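Of the protein chains in this complex, all but one are displayed in their positions.
Residue numbering begins at 1 within each chain, and the chains themselves are lettered A, B and C in the order written.
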Amino acid sequence: MRKSAIKKLMGFGTAMMVAGILAGCSTAKTESKGNAAGNTIKIGVNMELSGAAAGYGNSQKQGIQLAVKEINKKGGINVNGKKKKITLIIRDNKTSTSTSASVAAQLVNKDKVNAIVGPATTNAGTAQIPNITKAAVPSVSPSATDPNYTLQKSGKVQPYVFRACYQNNFQGSTAAKFAYTNLKAKRVAILADNSSDYGTGLAKAFKKSYKGKITASQYFQEGDKDFNAILTSFKNKKIDAIYAPGYYSEIGLIIKQARQAGINVPIIGSDGMADPKLAQIAGSKSATNVYYTTPFSTRVANQNGTAKKFMTAFKNEYNEEAPTFSALAYDSVNMIKEAIENEKSADSVKIAEGLAKIKNFDGVTGKITIDSKHNAHKPIVVETLTDGKVSAATEIK
Amino acid sequence: MQIFFQQVINGLSLGSIYALLALGYTMVYGIIKLINFAHGDIYMLGAFWGYYVINVWHFNFVLALLSAMVVCGLSGVIIEYLAYRPLRHSPRITALITAIGVSFFLENGMSYLFGSNARDFPQAVKQVNYNIGGVRISNIQLEILLTSCILMLILQLIIKRTKMGRAMRAVSVDNAAAELVGVDLNRTISFTFALGSAMAGAAGVMIGLYYNSIDPLMGLTPGIKAFVAAVVGGIGSVPGASLGGFLIGLLETLVQSIGLSAYKDAVVYVVLIVILLIRPMGIFGKNVKEKV
Amino acid sequence: MTTILKVDKLVKKFGGLTAVSNVSMQLNEDELVALIGPNGAGKTTVFNLLTGVISQSSGKICFREREEMISLNNKKAYQIANMGCARTFQNIRLFKNMTVLDNVLVAMTNQYKEGFFKSVLRFPSFYRTEDEILKKARALLAIFDLDKDMYKLASNLPYGIQRRLEIVRGLAMKPKILFLDEPAAGMNPEETADLTRLIRKIQKEFHITVLLIEHDMSLVMNLAERIYVLDQGKMLAEGTPNEIQQDKAVIKAYLGEEG
Partner (left out) sequence: MIGLKANFKYNICWFIIMITGFYLMNTLIMVGLVDSFIENMFVMIWINIILATGLNLIIGFAGQFSLGHAGFMAIGAYTTAIITQKAVSIGGFYVSFIVGMIIAVIAALLVGIPTLRLRGDYLAIATMGAAEIIRIIINNMKITNGPAGMFNIPQFATWPIVYVMMCITTIVTVNFINSRGGRVIKSVREDEIAAEAMGINTTKWKLAAFVLGAATAAIAGSLHASYLQTIAPNDFGIMESISILIIVVLGGVGSVTGTFVAAVVLGVLDTVLQDFGTLRMVIYAAALILIMVFKPSGLLGTREISIRRLFSYIKRRSV
């Protein structure tokens, strides 16, 4: 009796394995592809509303909500002659990959959304890809910047993954060009955010295409507040400029502490800095001789009708200047709208097709064209800060 | 050489902040053997209080500092009363989880109420830089260094010279025996929390002023660092916490200045482990052998 | 009579304090020896030195193993235990949240082997070893009338039984020497009488050497074949119970200078 029980025990594992294989065969789904649209168009938001990236996620949420409010005010999106309103379903992914995958699964399966906006970070973004691809629901990330984000392992494009922002290589090399040509900086020190792909990716791209000498590359972590040690170590390196890719909360402090330490060389950054809070944190006096690459310029905005309207609407709604993250998120929603109107259908598969075909779309962040790799192409400008205010915007070709 | 002294100044001013936070950890741990995970978040509360009163009620710096200490002290007492006191006789790991819960609650509650964006702290004191032989030091750095030293001194005096301090020391050695000889356990523990949290509140306002940026998650990283500092110094020991704080501050500065900033935290943890291996109870910790 | 444990000029200093100075002892096979002395004389320190819980400042401890005297200097507590030294503790150190049976099985750990994969995958031989060792443990418990409480948690036993279990746990190690640290502490006269019978039984049936620290003089005088007297870390006297009872130095140490 005992032996047989043991045999059962030993055989248990194999039995389970066999069962697993059987299950794999029998669970094939026979659903039709994608989520068809109902009376309203459902847009899901998979966003970093808590956790490390919550600050950026919440800015994006504001942009999304503003866009949807405006669209619904006008009666909704015109789907083949019929106006349909947007229902927004906002879910928090805690800045965590596993939660992002779960949120995406809920959005596409339970909420049956037609398209997703988000997430803000590359990590959370890649985590949702398997689930949305299975369900054939497209997503537009306002700010996932890793060059490979939209690509499969084979290098083919992910059919349902789009972004509204630049990828790192483009922005990094533009900054390198600007530093070398426009600022005539021959020696540059790099100080990059090491806690996400954003800072390191940009630093890598910058290093690759910069023609001058890189005298030092140092890293900081998200949430760091003291950069005096690194900046002091830059002091005797005879640098002409500092390239500091990262987000405004840390770069603001870097600018402030650099100026206090008597480092007055140009500081060049990326669109994560393009936020009015940068100058507030750095102090307007320190925020001089500061440059950053950005698609969205508050200065250029005055000439661009779409951007100007957005700026005013945002200020009316939230009582503050619009940050770049909100603008990108606002554009993401409108890109989905454009895709629906062009395809005359709000079915998720059709939206994906429409998104891939977007050309010269007039967004807040410039004229957007989606290329074959689902990257957003749009003009890039370098904004100059003087005394905390944008004093010039140079377009880089 | 100038650079070297500059880095020492940088390290000391960073270290004084860790030291100030580590004091709170060490006091609470000394008395009820609880790693008060929410300590870093009380520091965040202090910073937000300072932000509020300076912006809205136009308090000056000293008043903001003192009021933040009072408010944080009070919140420390309330947290202890609600979340830790019911668990005083439970396994210590339970109280640790509650402390983590309190930390989550404060972080996310503040994010919910005030948004999770970083915001600039009002400059209640104008920054002036002094240049001494090529080494730059600002009045705010001096102020932080001075204030932390004064607070540490006061703390040491309270613990060594007052009746309440004696009660605290008694409780930390043996709370049952202390109660037998007439020490009011609840009052002593509340007082310890008030004192430790007040330190954190002071640190919050000073850091807000120094770095000019506060956000609901600002307590997380320095909280863990300060805890490491307290352990390095010998958790439970006040001079140990101060020493540990300065040590970690100087160490981080050293690592960054030689270009290893990507491994800054890793080096701190390596040093932590090495120190613990040499002195398992930290630098100033008493090695209490179990009696057989 | 063969010597099984030999202690030579043992010294232990804690900082500036000399807790044990120049203590020499000798234990023979199958002997029941007591170590007595006033409070703070350093008895438990001697025990801790002998069992390797702490290490000596100087001096030598030798233990007889396979007809050879082996030095215990620099040996860890568990190694000394494995050579055949079992002990109990003054303030009972049972594995409180484990059953009586498990307490004994832990002591028998080195008497059987279960490979990791054998136990994790429950090979048939696992059950054979488990059955065997369980049988042994039960038999031992039965001798001391503990088998009925086998599945109780140790912490749920009455005080006297806990003392008994701690002794049985020591015996389960199949030791050559059993060190008993104040086994009668906290017991009433009746329990002490039980204990006296128990210790005698152990020594008779298991053929082991017993070294015993005790304050209860009636127990010591009843049981011990030989007595060592320790005072202020020094060996004061050695002899049979009769000799000790009449030793002037001992009486002085116990009753104070005026006595």
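Annotations
Throughout what follows, a contact is a pair of C-beta atoms (placed from the backbone, for glycine too) under 8 Å apart; a residue touches a chain by one contact, two chains touch by 3 or more.
All values derive from a computational prediction rather than experimental measurement.
Note that the undisplayed chain, when the full complex is considered, contacts A, B, C. Only one residue in the set C:53, C:202, C:220 or C:250 touches the chain that does not appear here, and it is C:53. Taking the complete complex into account, C:109 is the one of C:58, C:71, C:109 or C:218 that touches the chain left out.
Although one chain is not drawn, the whole complex shows that of C:96, C:148 or C:207 it is C:96 that touches it. Per the touch definition above, the residue from C:65, C:131 or C:145 contacting the chain not shown is C:131. By the touch criterion stated above, the residues of chain B touching the omitted chain are 29, 33, 35, 83, 86-87, 90-91, 93-98, 100-105, 107-109, 111-112, 224, 227-228, 231, 235, 262-263, 265-266, 268-270, 272-273, 276-277, 280-282, 290, 292. Although one chain is hidden here, its contacts on chain C can still be listed: residues 51-53, 76-79, 81-82, 86-87, 89, 93-98, 102-103, 105-107, 109-110, 112, 114, 116, 119-122, 126-127, 130-131, 134-135, 138, 151, 169, 173. Looking at chain A, the residues touching the absent chain are 1-2, 5, 8-9, 12-13, 15-17, 19-21, 23-24, 26-27, 49-50, 52, 58, 90-92, 94-99, 101-103, 105-106, 108-110, 122-123, 126-127, 129-131, 134-135, 146, 148-149, 151-153, 194-197, 199-201.
Following the convention adopted for this analysis, only the chains that are shown with their structure count from here on.
Chain centroids computed from C-alpha atoms place B closest to the centre of all protein C-alpha atoms shown.
Computed from the mean C-alpha positions, the centre of chain B lies at a distance of 48 Å from the centre of chain C. Here the spacing of chain A and chain B, counted between their Cα centres, is 35 Å.
Within chain B, contacts with two or more other chains are made by no residue at all. Those residues of chain A in touch with two or more other chains do not exist in this structure. Against chain B, in their complex, chain A makes its touches with residues 49-50, 52, 54-55, 57-59, 194, 216, 218-221, 223-226, 228-230, 232-233, 235-236, 248-249, 252-253, 256, 260-262, 277, 280-283.
Listing the residues of chain B that touch chain A in their complex gives 3, 6-7, 10-11, 13-14, 108, 111, 115-120, 123, 127, 129, 136, 138, 207, 211-213, 215, 217-218, 220-222, 252-254, 256-259, 261-262, 264-265.
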